[in-house]
Each structure stands twice: as C-alpha cells, then as structure tokens.
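Left out: one protein chain. Kept in place: all the others.
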Amino acid sequence: MAVTIQAHRLVRSGWAGALARRMEHGDILFRWLLVAVAGGVLLLVAAVGYELWINSALPRAQFGVGFLSTTTWDPVVREFGALPFILGTLITSLLALVLAIPVSLGIAIFLSELAPPWLSTLLGFLVELLAAVPSVVYGLWGLFVFVPIVVRPVAEALNQTLGFTALFAGPVFGPSRLAASLILAIMILPTISAVSRDVFRAVPNSQREAALALGATEWEMISQVLVPYGLSGILGAVILGLGRALGETMAVTMVIGNNLDLTPSLLHPGYTMASIIANEFTEATYDLYLQSLIEIGLVLFVGTLLLNLIARFLVWQVARRVPQEVRA
Amino acid sequence: MSGSTRRPSGRARYTWRKLTNAGMLSLTGLAAFLAVVPLVWIVVYVASQGARFLSVDFFTKLPTPVGVPGGGIANALAGTAILVGIAGAVSIPIGVLTAFYVTDKPSTPLGLAVRFGTDVLSGVPSIVVGIFAYTVVVLPMKRFSALSGGLALAVIMLPTVIRATEEMLRLVPNDLREASLALGAPEWKTSLAVMLPAALNGVITGVMLGVARVAGETAPLLFTSFGNPFWSTRLDQPMAALPHTLFTYAISPYKDWHAKAWATALVLMALVLSLNIVARAWTMLRQARLRG
Partner (left out) sequence: MIGQAIHLGGLASALRGPEQSFDPADDSVKMRVADLNVYYRSFRALADLSVEVPERRITAFIGPSGCGKSTLLRTLNRMNDLVPGSRVEGRVTLDGGDIYGPGVDVVDVRRRVGMVFQRPNAFPKSTFDNVAYGPRLYGVRGRELEALVEGSLRRAALWDEVKDKLHRSALALSGGQQQRLCIARALAVEPEVILMDEPCSALDPIATLKIEDLMRQLAQDYTIVIVTHNMQQAARVSDYTAFLMVDEERTGRLIEYGTTQQIYTTPRDRRTEDYITGRFG
C-alpha cells in the first residue's frame, strides 16, 4: 500500500505536482468564495433598505414625518399622506390576529396534547398546506366565493345587530375591511399554530405530570401550566403571524375594495399599504408619486423588520428556559 | 382531614370543572377541524370550477382578446418556468454556499450577521422586494423585464434555500467531514463531494418548497416582469406568469375571463400543492427512516 501512495506522491512532483498543489490552494479560494457570498447576502439585505431609502428622498424631503400622519392622498394636487393605509393595514391585521389567535392555539393544543399521533401528523400536514396556497388564489376564492357566501351575510347580521356603532355602520359592502381581515386570519393560522405547536412540544413533560398528579383536569393542566410556561414563545408566534399579515398583498387587494374611505366602519371597503402599492405603482406618472409609494414600502419594510426581530427573540427565549438546575 | 376541600359547593364545582374540561377540549378539536375547512373548500372549488375550462388548448394556446372564445395560458406557463428558473439559478448556488459558510462558522461576526440577515430577508413582504427589483433593474433598464422579475423571486427564494441547506448540513454527522479531511481531501472537495451529497435530500426538498412559494408569488411581478399577453421568452422583455395572469383575469369585469381565472388557478394550485406534498412527504419518510 505504502508503495502505491508513495508512487502517487512522486507523480505529484514536477509540473504535475505544482498544478496539483495549486488545486489544493483551491481551499483558500473556496474559503474566500464562501466569505464573499455570505457577505454578499448581508449586502443584499442592506441594499434593500438602502434602495428604499434613497428612492423615497423626494417625499421625505417634502413631507417629512408628516407623511405618516396625513390623511390626504391626492395624486392630482400632488399631496401624499400615508395614514389611511397605515391605519388600514393595522386594523385588518390586528382584527385578523384577534380572530386567528384562539383558533390557532386551539389547533396547536389539539395537535400537540390531544390528538393521537397519526391524526396529529395528518392534520398538522393539512394545516401546513394552508400556508402553501398562493395569495392570489386566496384572493380569487375570496372574491367570488368566500365574500358573497360567508362575509356578506355575516356583515349584514353584524349591521342589523350592531349597526348603531361606528364600527359596524352600514351600508354593507361585499369587499370590505372585514373581508380582508377574515381572509388574513385564515392565511396566518398555519404560521401561529405551527410555531405554537413547537413551543408546546418544548415544554418538559415533568411539568405536565406535576399538574396532573395533583388532580388537575387535562384542560386545567393545559390552561394553567402549559400555556403560561410557553407564553413568550406563543407571543413570538403571534408576532410572526402579525408580520405576515402586514405584508400580505394579493388576497387583501382583491377583497378589501381599495377605497380611500376614511369612515371607521369595518363593513366598508378600505386600503392597506401593500394594496395601494400594488394598485398604483404602475400608474404613478411622476416622480413624487412613485417615490411616495416607495416610501410606503419603506414603512412596511421597517415595520415587518422590527416585528420579526421581536418574534424571533421571544421564541428563542422559550427554548432557552429550563427550570433551574437542582442545586445542593 | 378532608374538611376544607369538601365544601357544600364542592360537588357542584367539581361537575363544573369536568364540564369545562370536556367543553374546552372539544373546542380545540373544533378549531382543528375549522382550519381544514377552508383548505378543502378552496381545493374542491378550484378543481370543480377550473376543470370546466381545461383542455389541451388551454395549455398550448396563447390568450385571446376579450370576447374571443378559446385561448390558453401557454405564455404564462413558459413565463413561470423561466422566472422560476432564473430565481433558482441565482438563489440556489448563493444559498447553498452561504449555508456552508454559516454552518461552518456560525459564531463569527460575519456568520452571526448573515444569520440575522437571512431572518430579516425572510420577513420582508414580497411587494417590497418587488420595489427593490424595480429600483435596481427596471429603472436602469428603463423597461419591465423577465430579468427583474426573476431577480425579485430570487431574493424571495434565497432565505428558504439558506435555511433548508443549513438545517440539513447541521444534521450531517461531523465524523463524515473529519474522515474526509483526515484522508487529505481539501476543504472544498469535502464540502462538495461529501457533505453536500449527504445533505442533498433535505436541500432538494427545501428547494422544492422554495420553488412552490415563489411560483405562486404575484406582488413582486406586478411592476417587474409586468405580464405579457403575447408569447415571449426574452429576458429583457416583460413576461407573463401564472399567478399574474390569474390576477388579471380575476379582477377583470368579464365573465369568460373569470372562468379562465379558475382554470389558471387550478393549474397553479396543482403545481404548488404537488411540490409541497411531495417535498413534505419525502421529508417525513426520510425522518421516519432515520428513526429506524
């Protein structure tokens, strides 16, 4: 054996050897390539923020911070304010959260604590598939099926009973903020429930046993021990869901009505940051107009960035938390 | 001894606890069922509505103007293929290499920064990515193009590829790497010839999920590849895409275009769902095999 290897090593001297050695230096090349690529990815992230920033220079100079608090959006008189869209985004996303959280937690609890393993896998799989449906398909189904068949009757009913409040004032439209919130709720269900399920699985079994051994019912164990233990993780899941909802474009655009309506009613059409960009970007005929839309994009970017950071921090917190080691 | 817990209301409270237990647990089951309803509803509806319009023509012909019957989405099919192709060609090599770096040196300043950056990137709304591609490609080129659309999709797909590869690489046992290095193989050869194949299954499924996601994206294409009613495979021209065509048909005021929207949706769903199902099923099989 040694003879064979020796023989090969001999071959590597001379010009062949020099070439071979050069190829080994490929290692250094490889290392540098990796660093360059990784650095490139980092640069990309910075570049996105940078481009958004410099391409929104005009409105930032002209309107300053007031851009965020003005309600006028009038391309004709060249006055732009983002408040209607910010509010619209916040309202639809928050309402979607309120609707999605109990259902998502229910799903996560059912899948992690109650369902037999085969059912848990199957249902978990189906819930994940919900996340795979493209936004535009949600929009299509929303527009032609969900809104007329479900949202409209619900809206009518809400209007009948609570129509005296500003929130549910008529007239009742099909496409509305309520419709957008409902569709968003369906779309963020998988996000919140998948992360919550992981959080529950990380809770040590000894905690469950402690509660049950005291004579607690299963629900008491879940609601008083399991959920509090995983609370920060669940919070993280919720914030991740919120982040998704904020940036959701197509489905929302197709069912929200895209109207600058400023009345607070949920049953009226509205507008979100993502949908105005989607609708008017190709119509923006002059720079201030276009850059104002880009500035809205910047607001979206910063908002979702912050939320994502908070969410990941919280989820990481639960994974770290172990009941303190037993000291002597 | 049992005095204080046996109060007069003890019996009633106990029953209440049992009822609450049964009630809440059933509610969670209901929630799980509720979650599946929209999925089933969408799939069934899209399938039934869309199937009506499907035909060989639909896949091979170009779109016809309003009011003219027939026509198809051939350009959108080609468009999606090309756009996804560009996205993959850019994001896969970059993503895999980045994942190599991050797995190898996760705690260096650059490693930490890149992991952070990947997280940030994955949270950026796709329409904002579209704006980025617009400012970086469309503005300088002064036209909408497939290239800009592909780039936008590449940026969206990148974090998915990085994360999937990173997870898979971490699972490769270290002894494999050390064995290769100990035999005198250089670092790059070890990575490409030993570690990557070991992680390959997982990387492929990750890529499949990334492709599925990106194939269904519309928002970033609205002002980059812009859509095209004609046949085009040129990278410097606007290009049609399945989800974009769907959107155009859906929001139009014409009934026959609505029908085409359903059919397009069927094609898109079939593509996306099958990629997802295959990828996830493969992953589950792989994990089951590992557990022996």
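Read from first to last, the chains carry the letters A and B; within each, the first residue is number 1.
Going forward, a residue touches a chain if its C-beta (ideal position, glycine included) is under 8 Å from a C-beta of that chain, and two chains touch if they have at least 3 such contacts.
What you are looking at is a predicted structure, and each value in this text was computed from that prediction instead of being measured.
Participant: Please identify which residue in A:L68, A:L167 or A:L212 touches the non-displayed chain.
Facilitator: Once the missing chain is taken into account, the touching residue is A:L212.
Participant: Given that one chain is not shown, which residue among A:T121, A:T161, A:Q224 or A:T263 touches it?
Facilitator: Missing-chain contact among the listed residues: A:Q224.
Participant: Give me the subunit B residues in contact with the hidden chain, please.
Facilitator: 1-2, 4-5, 7, 9-10, 13-14, 17-18
Participant: Given the full complex, what residues of subunit A touch the hidden partner chain?
Facilitator: On the side of subunit A, residues 116-117, 204, 206-217, 220, 224-225, 228-229, 321, 323-324, 326-328 touch the unshown chain.
Everything that follows uses one rule, which is that only the chains that are shown with their structure count from here on.
Participant: So the centre of each chain is just the mean of its C-alpha atoms; given that, what is the distance between subunit A and subunit B in Å?
Facilitator: About 14 Å, centre to centre.
Participant: Which of the residues in subunit A come into contact with subunit B in the complex?
Facilitator: Those residues of subunit A that touch subunit B are 23-24, 26-27, 29-31, 33-35, 37-42, 44-45, 47-48, 51-52, 55, 102-107, 109-111, 114-115, 121, 123, 125-130, 132-141, 143-145, 186, 189-190, 193, 217-220, 222-223, 243, 246-250, 254, 274, 277-278, 281-282, 293-294, 297, 300-301, 304-305, 307-309, 312.
Participant: Residue numbers of subunit B touching subunit A in their complex, please.
Facilitator: 17-18, 20-21, 24-25, 27-32, 34-36, 38-39, 41-42, 45-46, 94, 97-98, 100-102, 104, 110-111, 113-114, 117-129, 131-132, 134-136, 155, 158, 162, 186-188, 191, 212-213, 215-219, 222-223, 226, 243, 246-247, 250-251, 258, 261-262, 265, 268-269, 272-273, 276-277, 280, 284
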